[in-house]
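The complex appears here without one of its protein chains, the remainder shown in place.
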Amino acid sequence: MSTSRDAILAKIRRHRPAGPALPDIHTVPFLTFDDKFAAFAGLIRNLGGEAIWLAEDQTVAEAVAQRWPQRGRVVDLTLLQHEEAFTPHDWHDVDVAIVPGELAVAENAAVWVSHPDNTFRSLYFLTDKLVMVVPKERLVDTMRDAYGQIAIREHGFGAFISGSSRTADIEQSLVMGAHGAMAALVIFC
Amino acid sequence: MKVGLFIPCFVNELYPHVAMATLELLEGYGVEAVYPLEQSCCGQPLANNGDSVGACAAAERFTGLFKDFDYVVAPSGSCVSHVKHHFPWYIADNADFQRLQPRVYEIVEFLQDVLRVDKLPKPVYFPHKVSIHQSCHGLRELQHASPSELMIPYQSRLERILQLVDGIEIGLPERRDECCGFGGTFCVDEPEVSVAMGRDRVAQHEATGAEYIVGADSSCLMHMGGIIRHNGRTIRPLHVVELLTGRGGAA
Partner (left out) sequence: MKADNLYHPDAARAFLADGARASWHDQAIWFVRQKRDTQARQLPEWEELRKLAEQIKAHTLSRLDEYLLQFEENARHNGVTVHFAADAAEHNRIVHQLLAARQVKKLVKSKSMLTEECGLNPYLEARGIEVIDTDLGERIVQLRHEAPSHIVMPAIHLKKEQISELFHEELGTEAGNNDPTYLTHAARANLRQHFLTADAGLTGVNFAVAETGGVVVCTNEGNADLGTALPRLHIASMGIEKIIPKLEHLGVFTRLLARSAIGSPVTTYTSHFHRARPGGEMHIVIVDNGRSDILGNPDFYASLRCIRCGACMNTCPVYRRSSGHSYSYVIPGPIGSTLGPSRDIKKHGSMAFACTTCGSCSNVCPVRINLHEQLILQRKRVFDAGALKPAKKMGLLAMRFLTRHPALLDGAGKAMRKVVPILPEVIKDSTAWSRPGRELPEMPEHSFKELYRRSQENKQ
């Protein structure tokens, strides 16, 4: 396409050093947890989030309503019939987004979000409060386990989301709600 | 066993008693130690300022002087590290050096790994609290202790050897192995940063309640000592070999 491309690649080929074989990353034992949920829930508390088990007699909507009685605009992607947006900007005033999470990671309280049925991922980041609903058997120890199981389904997009948006750019003071969600809730069901 | 005593150039000029204590320790354990009078400098200051021609010549000279000894021992982790780990940058192919390299030891290493000592030649009673100063090259290049950055089991040569001293109390400063700011010619290239680091380090050693800062490199001790004297502080720097030979001051 461009001459720069070929020149760069040729120079790399000329300069590239010898290197080791690609290591097998599965030979090293990684951290495991006796109680993955306890690890996940303990971590996410310090990351601007909360994790709960859904009670047998409760729905996701009820659990969310219990946490945030004044809910405003709610978009629930876990429902078969859910609201659609025509532009990604349409989600700009969402108060609570409830989205499916495919799996969760105990070592860092991250949830993998890549929903094949979602058109505009802006929802995850524009919403004020983000609720991620994860099947309880889909909780793994580490990111290595997670990468072994994920698929990127949503228009080529997928993200691990751990807690709420945050920054410490002013004097290292941790502040929740930098640009994305101000609060996060992970519901295992 | 014949040991070549390698005395860093500035120790020779400024800290003759540290060199003397090293010799005395070796002889105290019945080791025949010889100090080759033709030695000058290992070339670390040249190497660390980019003079590879000078550094190479110094490395060759050093190798020629010491190659026939069974061991080479020095009271400085930094200079030993330069010989063991940085000479190969200049004279990796020198066969004499290849044979010499594994036989070069810092004095505490030599006592612990070669002589395997479990007591001092003469008992030393030192009823004082000391704060341990890990000098960087000994720490991170010779593994004299486990550096705080690495997630490996804790060990410390200085703490182990000081267990042989009676009555001593050992403390560790906050930020247990941060650099004191000496850094060779860094101390005059960047004097303000160097002294800022040194002041912090001295304060952290003082905060342990120790009366002495004990280390294995006279360079760091010289730097901190200069800051201590400038500020009229009372804590005193002490080279570990001074302590091990009872030169640590009034018991």
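Annotations
Order of writing sets the labels: A and B. Residues in every chain begin at 1.
One rule holds for everything that comes next: a contact is a pair of C-beta atoms (placed from the backbone, for glycine too) under 8 Å apart; a residue touches a chain by one contact, two chains touch by 3 or more.
Remember, it's a predicted structure, so these values are computed and weren't measured experimentally.
Checked against the full complex, the one of B:Q98, B:Q155 or B:N231 touching the unshown chain is B:N231.
For chain A, the list of residues touching the undisplayed chain reads 1-2, 4-5, 7-9, 11-23, 25, 28-31, 43, 47, 88-89, 92, 105, 107-110, 114, 119-122, 124-126, 142-148, 152, 155-173, 175, 177-181. Of the residues in chain B, those that touch the hidden partner chain are 7, 9, 11-17, 19-20, 23, 35, 37-41, 43, 45-54, 57-58, 61, 86, 89, 136-137, 139-141, 147-152, 175, 177-179, 181-184, 186-200, 222-223, 225-227, 229-231.
Following the convention adopted for this analysis, only the chains that are shown with their structure count from here on.
Look at where the CA atoms of chain A average out and do the same for chain B: the two points lie 51 Å apart.
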